[in-house]
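I have a structure I would like to understand better, so I am pasting it below and will then ask my questions one at a time.
Note that this is a trimmed complex: some chains were dropped, and none of the rest were shifted.
Order as written gives the chain letters A, B and C; numbering starts at 1 within each chain.
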Amino acid sequence: MNFERLPFATIDHLRPITQGHQEVIFCPGTTRADPAQSEGLAQRYPRAEVNALARTVFLAPDPEPVPTGRGTILVCTAGTSDLPVAEEAAVTARALSNTVERLTDVGVAGIHRLLSQTDVLRCAGVIIVVAGMEGALPSVVGGLVKVPVIAVPTSVGYGASFGGLAALLAMLNSCASGVTVVNIDNGFGAAAAASRINHS
Amino acid sequence: MNFERLPFATIDHLRPITQGHQEVIFCPGTTRADPAQSEGLAQRYPRAEVNALARTVFLAPDPEPVPTGRGTILVCTAGTSDLPVAEEAAVTARALSNTVERLTDVGVAGIHRLLSQTDVLRCAGVIIVVAGMEGALPSVVGGLVKVPVIAVPTSVGYGASFGGLAALLAMLNSCASGVTVVNIDNGFGAAAAASRINHS
Amino acid sequence: MNFERLPFATIDHLRPITQGHQEVIFCPGTTRADPAQSEGLAQRYPRAEVNALARTVFLAPDPEPVPTGRGTILVCTAGTSDLPVAEEAAVTARALSNTVERLTDVGVAGIHRLLSQTDVLRCAGVIIVVAGMEGALPSVVGGLVKVPVIAVPTSVGYGASFGGLAALLAMLNSCASGVTVVNIDNGFGAAAAASRINHS
């Protein structure tokens, strides 16, 4: 049988022809997968990888095939509080058959941390930049590279952050031309877009 | 001499090594190039192409080289009122050395106009979707193709459109995964992003 | 006796002359009927139908009379997350003496699901379209039919959905002329409006 019904999801064991990748057990919504759901899946599928930070459960094929994406998708993170969204993006990108790398905690208030990694940035095929608060990192990254940059605002912050609105508006107004933006905390969408680019 | 100073801009006749494309005479701001500026440039550079709709002036190299981008950038427009932004995107994409095609007036209220063009959509390498009002077109396009889709909200509309905010929010919340968004009326930015993808 | 007092509501067993329909046990507010309330009513009225999704309790007359509305009210839903609001609309419309049909999970990102149901859409007397996120479905439906279309934005989404604001603005700016809108998550109001139309 090609799929299996659980109380809250239907797992598709057949890799769809139309989309070219295996099923991602992605639990969308405001809360993603809660611990009970993750544990239930992990017990049933011992090979499933639970990423507590990303709130994802990933059941990779065995053996996991070589990624089909052309280049590497680099997931850059401004601060440690942005990691849940960044990990959601990284897990999704891997599940969509891409090679993924991470560059963490390189926010603009300590700009030399980012600049020391310029080579890493320039080797990537697509860059996903995850940042909350003032959302400035995509502008700096966009000015350093020629490859596509996808900005993900996060709801990290308080007060006049307004749940990520500040970062979202900043990213939409980036002075680095060629930066595109997805919804607040939408690591999944950023990875889907990056994978489209990486497979085009 | 490699550049020429005008009262309001500096035209760079040397195609920069670092960016890989000739100078685009782009006049950013809220108003873009006004008629007086366009006429002044057109008189001085008889070969310059003035696009009144896009409010751009483009001085192509002679002969114009073969585009370096891998595929075609398709610029889709929901309604005729969105054409100025769409044309700004199209002219910019051509200036950045991409092959450009257009698909105009295919808004979702007459969905069969779009569906009859599915082949055109699926042949594109990158699709820029320009829409005002409810900004629904990118979601439909994103569901029809696998290639990257860049959504451009426009300020077309009135009342609760709030200057393009309605379309912007709709596009950020697209249920078609993998759609990314640029600023309201930012045809230039969408083309720059599409060109990054098309050259990656 | 014509009514019965409960601690939190007064159930009217007399179908009012002025409104032409039996009493709907509708529990307005942000939370609708909670499980304890539903269970209490169900124990007291064994014939009451509890709709957990809609958070409604409906006590139909016995026997339930033939609906007085002229045509069918069709409740269309973009995604499964929109079902609570859609069910509230469907239960309310039935309670107001209308024939109700449902068309579920026909969001615009997979447009062929909707188009395959064009006949169903065109047979309806009034259509209620329930959608969250980018709220695009009413525009497509409005372009396919001539009958009245009532759009219900839902608070489904996160980040820049802003609790349903994105869908609300999209629906107010629909390019399909003749679409009207009710408050976010207001399935009850949409059904009341549809029933007014269906009885006019």
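One rule holds in what follows: a contact is a pair of C-beta atoms (placed from the backbone, for glycine too) under 8 Å apart; a residue touches a chain by one contact, two chains touch by 3 or more.
This one's a predicted model, so the numbers in the text were calculated from it and none came from an experiment.
Beyond the 3 copies placed here, what is the full number of copies in the complex?
Number of sequence copies in the full complex, not just those placed: 8.
By definition in this document, only the chains that are shown with their structure count from here on.
Please flag the chain sitting at the greatest distance from chain C, going by CA centroids.
B
Shared numbers divided by all numbers used: is that above or below half for chain A and chain B, i.e. same or different?
Counting which numbers both chains contribute, over half are shared, so the two copies meet through the same residues.
Could you put a whole-Å number on the gap between the CA centroids of chain A and chain C?
Between these chains, centre-to-centre, one finds 36 Å.
From the mean C-alpha coordinate of chain B to that of chain C, what's the distance rounded to whole Å?
Inter-chain centre distance comes to 41 Å.
Once you find the CA centre of chain A and the CA centre of chain B, what distance in Å lies between them?
That pair's centroid distance is 27 Å.
Which residues does chain A have that touch at least 2 chains other than itself?
168, 183-184
Please give the residue numbers of chain A that touch chain C in the complex, ascending.
Interface residues on chain A, with respect to chain C: 29-30, 153, 155, 163-165, 168, 183-186.
Can you check the complex and tell me which residues of chain C touch chain A?
Counting only chain C, the residues touching chain A are 81, 158-161.
If you look only at chain C, which of its residues touch chain B in the complex?
78-79, 107-111, 115, 133-136, 139-140, 142-144, 157, 159-162, 165-167, 169-177
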